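Before I ask anything, let me first share the structure, which is written out below as structure tokens.
What you see is the complex with one protein chain gone and the rest in place.
After this line comes chain A, so read on.
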Amino acid sequence: MDATVNPAVRQGQGIFSRYRRVDTITKLTVIAATVIALIYILLPIFWMLKSSFQTAAEIKQLPPKWIPDQIRLDSYQDINLLIPIWRYIFNSIYVSAAAALLATLIGTSAAYVLSRFRFPGMTLILVTILVTQLIPPITRVFPLYALIQDAGLLNTYTGLILSYAGFSLPFSILLLKGYFESSCPPEIEEAALVDGCSYISTFLRIILPISLPGLAAVTIFTFLNAWNDFLWASLLLNSSEMKTIQVGIGDLTAEGGGTRYVSMFMAACVLATVPALIMFIFVQRWLVSGLTSGSVK
């Protein structure tokens, strides 16, 4: 039997098994590194959650207590004494949702014509939008602040909503443009146009309905962008009841309120995270495909 086996194959098997052993070591290293990375990723989230269920005294105990004695929800009830949290969360939801809808509405119509038609000045418009995407936010904050002030929009939600929509527009347009180019077959609308549909009704009746997944992704993306913002909201709003949740938490951190009322503070952090979490679960499924078709190209 031995004589019939090609020596080259036997040699190949040898190499194969040697690599197998190396591969096992590689795999174990990767697993170990992943476990360490996961601890790094999850520890703060665990710490926030468990602290929100403890009393302030228990959190400050030394050495630190990893598991709460009992799950207490007191801090979630008392948090209103610290900051008007529900009001802040409502403010954030209102501003973020309005900005998201506005940006999606404006972004979709622009992305549609930029992906389907050729018209004079089109390249220039695309470049303008791209450049805006690349400007670091800090380089436009100061004049924009003055501009908003001159327009009388300081301390109004309108100013905040308009800015958030504007900040997210470039990325939304690029993402949607990619989406229209890769996921919406042009044949459908060509047929509609031949049948005598006007441009606008083709867009409203045919394109919008079939691109709902892409629109939803962009809406949620803009929502999260606005929800997460701190710098701009802290500059534009100074009346205390208009603050967004991020500004509320940022101010508490700066004032050291985080140390004195730490359990309530952690509860506030949890509450500031939950709406984003819900959005995230909702969007997770087609986020990868959205990114692939949109911006990696």
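Simple rule for what comes next: a residue touches a chain if its C-beta (ideal position, glycine included) is under 8 Å from a C-beta of that chain, and two chains touch if they have at least 3 such contacts; residues count from 1.
Everything below uses one rule, namely that contacts and distances are computed from a predicted model.
One chain of this complex is not shown here; going by its UniProt record, which of these names is it: "Ester cyclase", "NAD(P) transhydrogenase subunit beta", "succinate dehydrogenase" or "Carbohydrate ABC transporter membrane protein 1, CUT1 family"?
The record for the missing subunit names the protein "Carbohydrate ABC transporter membrane protein 1, CUT1 family".
Looking at A:L82, A:I106, A:L154 or A:C197, which makes contact with the chain not pictured?
A:I106
For review purposes, identify every residue of chain A that touches the missing chain, sorted by number.
Here the touching residues of chain A are 12, 15-16, 19, 22-23, 26-27, 30, 33-34, 37-38, 40-45, 47-48, 51, 59-60, 62-64, 66, 106-107, 109-110, 112-114, 117, 119-120, 122, 125, 128-129, 131-132, 134-144, 146-147, 162-163, 165-167, 169-170, 173, 199-200, 203, 224, 227-228, 230-231, 235, 246, 249-250, 252-254, 258-259, 262, 265-266, 269, 272-273, 276-277, 279-280, 284, 287-289, 291-292, 295-296.
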